[in-house]
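Accompanying notes for the structure given below.
Of the protein chains in this complex, all but one are displayed in their positions.
Chain lettering (A and B) follows the sequence in which the chains are written, and residue indices restart at 1 in each chain.
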Amino acid sequence: MKAGDLLTISPLIALTLTPVVVMLFAAFRRSHGLALGLTLGGLAVTFGTLFVSASRTARVVTPLVTMDAYALFFIGLLTVATALVAVLSWSYLGRLRVRPEEYYVLLLTATLGGAALVAATHFASFFLGLEILSVSLYALIVYPVHRADAVEAAVKYLVLAGATSAFLVFGMALVYAEAGTMSAAGVAKLVAGGLGSQQVVVTVGIVMILVGVGFKLAVVPFHMWTPDVYEGAPAPVTAYVATVSKGAVFALLLRFLLPVSSDQSSTLFLALAAVAVASMVAGNLLALRQDNVKRILAYSSIAHLGYLLVAFLASGERAGVAAGFYLVAYFATTLAAFGVITVLSTGDRDADQLSDYRGLGARRPVLAAVFAVALFSLAGMPLTMGFIGKFVIVTAGAGSALWALVIVLVLTSAIGLYYYTRLIVVMYVRRPEELELAGAGPAARVAAAGGAAGVVVLAALTAFLLVFGVYPSPLLRLVEHAVSTLPWP
Amino acid sequence: MLGLLWLIPALPAAGFLALVLLNRRLDRTAAAWIGAGSVGLSALVALLVCGSFIVSPPAGDAYHQVLWTWMDVAGFAPNIGFYLDAVSVLWVLVITFVGFLIHLYSTEHMEHDEGFTRFFMYLNLFVASMLVLVLADNLLLLYLGWEGVGLCSYLLISFWQKDPQNVYCGRKAFIVTRVGDTALIAGLFLLFTQVHTLEIQPMLAAAQESFVPGSAVAVAAALLILGGAIGKSAQVPLQTWLPDAMAGPSPVSALIHAATMVTAGVYLIARTNVLFTLAPDARLIVAIVGTVTLLLAGFSALVQHDLKRALAYSTISQIGYMFLALGVSGWEAGVFHFMTHAFFKALLFLAAGVIIEALADEHDIFKMGGLRRELPAVFWTFTIGAAALAALPFVTDGFYSKDLIIATSLGSVDGNLWFYAGAIVGAFVTTLYSFRLVWLVFFGERHTEVSRRPRRRQLVPLWILAVLSVVSGLIWMPPWLAGFHPFETFLDTALPPIEFTGEYAHFAESALGALVTISVVVVGIGIAWLLWMPWRRGTHAFSESPAVRPLAAYWLGGWGFDWVYERVFVIPVKWFARVARNDLVDHVVDGIAWLNVAAWRTLSAGQTGRLRAYVAVAGFGIALVLAVVVLR
Partner (left out) sequence: MASVSLDHALVLAAILFAIGFAGLLTRRNLIVVLACIEIMLNAGGLAFVAAGARWGQADGQVMFLFVLAMAAAEVAVGLAIAIRFRQSLKSLDVDDADEMKG
């Protein structure tokens, strides 16, 4: 590894050094503000190093990692998302009776894991990245240790993540046994050769790898942890799990399993299609009459990953652009939605009951507007980014003749409209009789004011959603550039 | 100057945003300034832009301004762009100017309403959407405006939400127009698959070249667009929502359900006239729909008790006239009548609002009467409006436009005696019901005392609209009069001129033909006077008599359309229904909802909260996939 390579992987180095720095400072002087400041500074430095890395010509640094435009784009996305989560966590942690400094360390290490994932081109970096991300999340989910919900959520996540990691390891071993190499390119060659009946071992191996991936993505049938963990974990951590964790793994999926998606006749393709359909259907149906806002968003995220899988299956560069754009829209929307929950939460419990949102339109109009825009974007209303995202996915799917998947996508989106609109109605409707329909009880006391920094972040996210819903071209160009470096068939 | 085109829809949109963001912090005055001011500014800009357009027309008699490309996906790249030609100039001027007058009126009329700011928020959004609709250079953007006005119509009809009846009326409006909207979307899809673009001008040019006149494609596309137009413009058979839409405040009825939104259908057909020229069968249907509607609604208006409902049926009827004109290739005549109608109908609705408010929310005309001396300004302006509606010869704009339509219905290349007969009878009935309102409301003995008088901001718009209702007809005088027709010349730059080449063209165009119209109107006024003035009691007794009563009731209920819809759709599920009106459609929808909820219950029961169950489900899924993969 040459000296120049260090510059190429400088974003990863920056992401490694930052938690160390934060940790050392916390050892000597405990200060919430200092920790947040160092975190944001480190993330800013990381973002800056992206451009340093972009200027380097050598991309492949050891067989483990490739810092191409794709990786840089996603690391940028993850970095920004983490920074937003950190800012949202600021006032939340202040209300929670815990020591906040370690939280930021864990957040940063999780991001490091995610960054390693998106740049990974080898099983080793795949595994390590995934595990760093996972273990950091175990600790983050259980961070408010005095809350029974958090502990329960952490246990469920721990056991399921551990089990699926084991599947992942075993699957990787099987593929390695047949391929003789652990690099993504080698695996691609093997798969491209056709997964015939002779290659049972490889297929089984890939299925088991998909188990590990599928758990993180929370698709059916590995989705059952999602509502419980989303509900039990602290709201900003939920935001992180919903966005960074899923996004990083999806980016890796696109890179590693590209050849799987291009062969429409293979059984694996069928299996993934079934998973996509099941996720879209189950995700949207399960949210229908939920009264817990976090659970609604959890189930909706299952559905959205189903939509993303349709983009994945569509294959081709256009589909890659669709997936990338949809991910960005999904990140912005989810962060906005969970951000609202975070800002409204008190130290005792998160603002996740439907009744907490009753009349929010009158009590805190800005937050209600943010939430409404986020929900509209999730539903795919025109003028929001969500609409453009769904539109490009449908176009990609239609272009690859995935008619059944596209039809399911459209139909289940219609179901989704119900529960998103229900939330909006609860926020804006003031009459008790109409509220019986919406299923909300008397309003609980949630944070009546405060969280200024969070509100600023949320306003920025809302503007982002609306601006790019009406003028998406620059972002589409960026995603196209990022995705073009993948070896499309 | 033309470059300011984008400001015209942008200003009301900005007003809307400002009102949304600053909602809590605004007092009434500020909200009124923002709400009415944004539309006023827009009217000013419109005046400048359109003035510049008229005085020095750009090349090709059209101005195209593309702001940006909304998205560029797989070769589908709709723009956010605006297109200005004679037709859109007309609509823009009417929308902004009449819109501003109505906003001004509303600042006084809605003064004591607790939803004052919310009202202007919705109204601004409406004006912005309507302007986007008429200025859009591609059908997708037009559809965005189309949906926007539909949404605002719903919000404003059900503005006084506390009464569920109002909400029901809003919902009914939304759902009935939805039927039309679905047809429109299907039409857009069809057009896109045929010509691969949704931009209006290129699409029309491509259609002109590639569609065979009279071919199935052309007819289908035209009919689907007609479907959309019928819904939005409340023509038969989708007219049932408009009378119920009167549940909204009077300014709403004036702006949305008289002057602008309901004319969106007329605009759409005028815009896509090339398609209709290529499909004579579709044109015929347009004319038939127009004629049937104008007669049906006219007769219904004749027996209404509620002042606003009478005006609503009148609106349906007058738009029927516009459709008739469009259907016989009298594009310019239809558009002319749109303009005159916008003025006098808005005037009538605003005046009705003043009357209703003055009599402490009394809507029944039989409980009015004798208001001539109490509300003189309202009397004169209302009468001018009614006269325009009735097409009082020479001194009202309604005469010029309606006479033109009547002449076109006979003399145009597509005209025939049936349409002519319908138009003439319709004119007679129109005169009857318009002056019935005048006599019953303003003359005779007073049944309700005036408790609130109108103030300046309500009266000024009335006077302005009254003046417009008199003079605006003079810009297109028939050839046998003075032949002063700059308006026709102006419209010729964007629309095909009316071809008086039918059998009776010569008669239709001549002064003799106009004499028929004039005499019908004058006779109508006379008969109306007789029926509702000296013989008032006799008329009332007559309409109550057992022979006539069912007929009157039938007309009152809008020729029983609602009655039929209810019977045909309700009877199969009547034993099921608890709500007043149920549809078969409701049943299907409920079934879908039930299915979804049942599925939810099943799946939700699966989320037991037990970790081992989660592992088991995952394991089961894995086993299933592995089995399939290995065995295949």
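Definition applied: a residue touches a chain if its C-beta (ideal position, glycine included) is under 8 Å from a C-beta of that chain, and two chains touch if they have at least 3 such contacts.
From a predicted model like this one, the values you see are computed outputs, not experimental measurements.
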Quiz item: From the list A:M172, A:I206, A:L297 or A:L458, which touches the chain that is not on show?
Solution: A:M172
Quiz item: Among the options A:I9, A:V87 or A:L158, which residue touches the chain absent from this view?
Solution: A:L158
Quiz prompt | Contact residue for the chain not shown (choose from A:F25, A:F47 or A:Y138) | solution = A:Y138
Self-check item: Touch with the omitted chain, as defined above, among A:G232, A:G306 or A:G397
Solution: A:G232
Quiz prompt | Residue of A:F73, A:Y92, A:F127 or A:Y326 in touch with the missing chain, whole complex considered | solution = A:F127
Practice problem: Spell out, residue by residue, where the missing chain touches chain B. | Solution: 604, 607-612, 615-616, 619
Quiz item: Which parts of chain A are in contact with the chain that was left out?
Solution: 123-124, 127-128, 131, 134-135, 138-139, 142, 145, 148-149, 151-156, 158-159, 162-163, 165-170, 172-174, 176-177, 180, 182, 201, 227-228, 231-232, 290, 295
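Here is the rule we use: only the chains that are shown with their structure count from here on.
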Quiz prompt | Geometric centre distance via CA averages, chain B-chain A, whole Å | solution = 46
Self-check item: In the complex with chain A, residue positions of chain B that touch it
Solution: 20, 23-24, 68-74, 76, 80, 144, 161-162, 596-597, 599-600, 603-604, 606-607, 609, 611, 613-615, 617-618, 620-622, 625-626, 628-630, 632
Self-check item: chain B-touching residues of chain A, taken from the complex the two chains share
Solution: 155-156, 159-160, 163-164, 167, 197, 200, 203-204, 207-208, 211, 215, 220-222, 224-225, 227-228, 267-268, 270-271, 282, 285-286, 288-289, 318, 365, 369, 382, 388, 391-392, 395, 399, 415, 418, 431, 470-473, 476
